[in-house]
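Here's the structure, in structure tokens; my notes come after.
All protein chains but one are shown in place.
Take a look at chain A:
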Amino acid sequence: MEPVTVYSQYAWLIPVFPLVSFIVLTAFGRGMRSAGMLIGMLGSLAALVLSVLVLLERMTNGDSPEYNYSFDWITIGDFQLNAGYDVTNLSALMLFVVSVVAFLVNLYSAGYLKEDERITVFFGYVALFTFSMLGLVLSDNLLTLYMFWELVGVCSFLLVGFWYTKPEARAAAKKAFIVTRVGDVGLLIAVLLLFWYMPEHDLSFAAIENVFGQTGTIAQGITTLIAILIFVGAAGKSGQFPLHVWLPDAMEGPTPISALIHAATMVAAGVFLVARTYSIFEASQAAMDTVAYVGAFTALFAATIGLVQNDIKRILAYSTVSQLGYMMLALGVGSLSGGIFHLFTHAFFKALLFLGAGSVIHAVHTQNIHEMGGLGRQMKITAWTFGIGALALTGIPPFSGFWSKDAILAVALDKNPFLFAVGILTAFFTALYMARLYFLVFAGKSGAAGKAHESPAVMTIPLVVLAAFAALSGFVELPWAGMGRLGAWLTGEEAAHSGSGLVLVVSTAIGLLGIYLGWLIYVKGAIPRDFISSRAPWLVRLLERKYYIDELYHAVFTVGLRASGRALDAFDTYIVGGAVRLISGAAVWAGRAGTRMQNGQVQTYGLWTVIGLLALILAIAGRRFW
């Protein structure tokens, strides 16, 4: 049967739409306001429509071969570098996720940033980001993926530092860029190694899958090395320990950006990268274990920090780090479909939570959850949608997060009970910090922030749409035989469902237990809030300071680098600059001496002429004696 590729052929247009909006906004955006917003929204809407068409096409022809188009990009002698795009089921799904969230965030920003002077610049950056992210998803080889990978990093930098008059925002933007660069170096080395070892230097994903799919073509050690290096890059982007430190700080950016880049799309790029090059990981058990353990550790680690933070966006940021850890855990225990499934649901409910948090911040102008309270009565839509998002994140049936988390935990239990235990513990902490957040913000008495009002419709509509996704998107894959449609569609085979009945019950019970405990502490007051901090203040202190990771990095890396920077600066100032100053000083001195000769006295000129003549005579006469 001839595969139907009507829309897939035009998939390259999907990133082009936002690119056009970016160019138009950058070139002519000055002075525009509502027109600029409209251009940004139209670009992302066009991308969304085409993405939906492509997704529908892939869904109806799930097992048809993937569509690939590539052309000769660079030819050097016999060597040829191809570039192109791939429409696979995975990339179609990612296209859909990215363009949905991007469009809703565009819509939301029109309300959230209405008063901002540089709103067209903002929409331009968002359009550029959307372009890069869609391009990253569509890339059919590692090299173009790497280019888009860096582009999304740049956009993240620009948008985190969007309010660049705030010193914290500037510092956060720099930190986000530098820390992710550390990971990117790993990815770059992996790309170079692959280029070296791949037959015919072919970097396309199809070739990688072919080569690593069969054992023995590439040595085991190299395979592990490449996989680990790719994972380093993925860890940088996806905020995995120990490169997670930038993500919470990136919350200095505007909240819609936190929702788009730092919750739903860019941070998921790391997970996407691992999934895209999954054959390399599958070829190396050591790399798989690394991914699984780092993911599990990050999940638990970030969740514990989330328990004690006071900034609403930081709690969500640590939650994002934790959930990304879950996705890595899933990939590491061999469940590609579980990881992608969680990515899919997480994108919706976490974007929803961030946009809800933005709505709250918009209303009360503070980010400290202790200054809020009682907002549930004043902001009904925000409270309801946020509640759905929180339940989805906590993993309470029938919301989406429950199904995806369950898919991960079921595989973890099957493969490695220890990782399963870590996952369950993380789920408990997740429930606890979300309960704390929700009850402190929306329940109880009105806080110090005072009266609030519901956000305008342009902000609540995205919330409602995302809430619908957060509630329902879990039903694409259910843990019963014959119902694992997403997994079957993505990987060609349905995930195993061993022991998932137990997991369903345990994870629900753990989630409910966490919420109940949160309710006891923060609503009923049955357990005093300082129950732990009065007994073990060092523990709370440790969590509040985020395990002193930032301080550790400061002591180990920043201080040393700064010292060597100073030394190099001194070398530059005194040695290099000194030489330059010496030369210029000599020229200036010669000039001064020259002007002293020009004193207007004829007799002095005469004297110099005589001296010159004598020198000439000496030179000519002296030649005899050489």
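Note that a contact is a pair of C-beta atoms (placed from the backbone, for glycine too) under 8 Å apart; a residue touches a chain by one contact, two chains touch by 3 or more; residues count from 1.
Heads up, the rule we're going with is that contacts and distances are computed from a predicted model.
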Field: Which of "ABC transporter permease subunit", "Spermidine/putrescine import ATP-binding protein PotA", "Quinol oxidase polypeptide I" or "NADH-quinone oxidoreductase subunit K" matches, in UniProt, the chain that is not displayed
entry: "NADH-quinone oxidoreductase subunit K"
- prompt: Which of A:Gly565, A:Gly606 or A:Gly622 touches the chain that is not shown?
  reply: A:Gly606
- request: By the contact definition given up top, give the residues of chain A that touch the hidden chain.
  value: 598-603, 606-607, 610
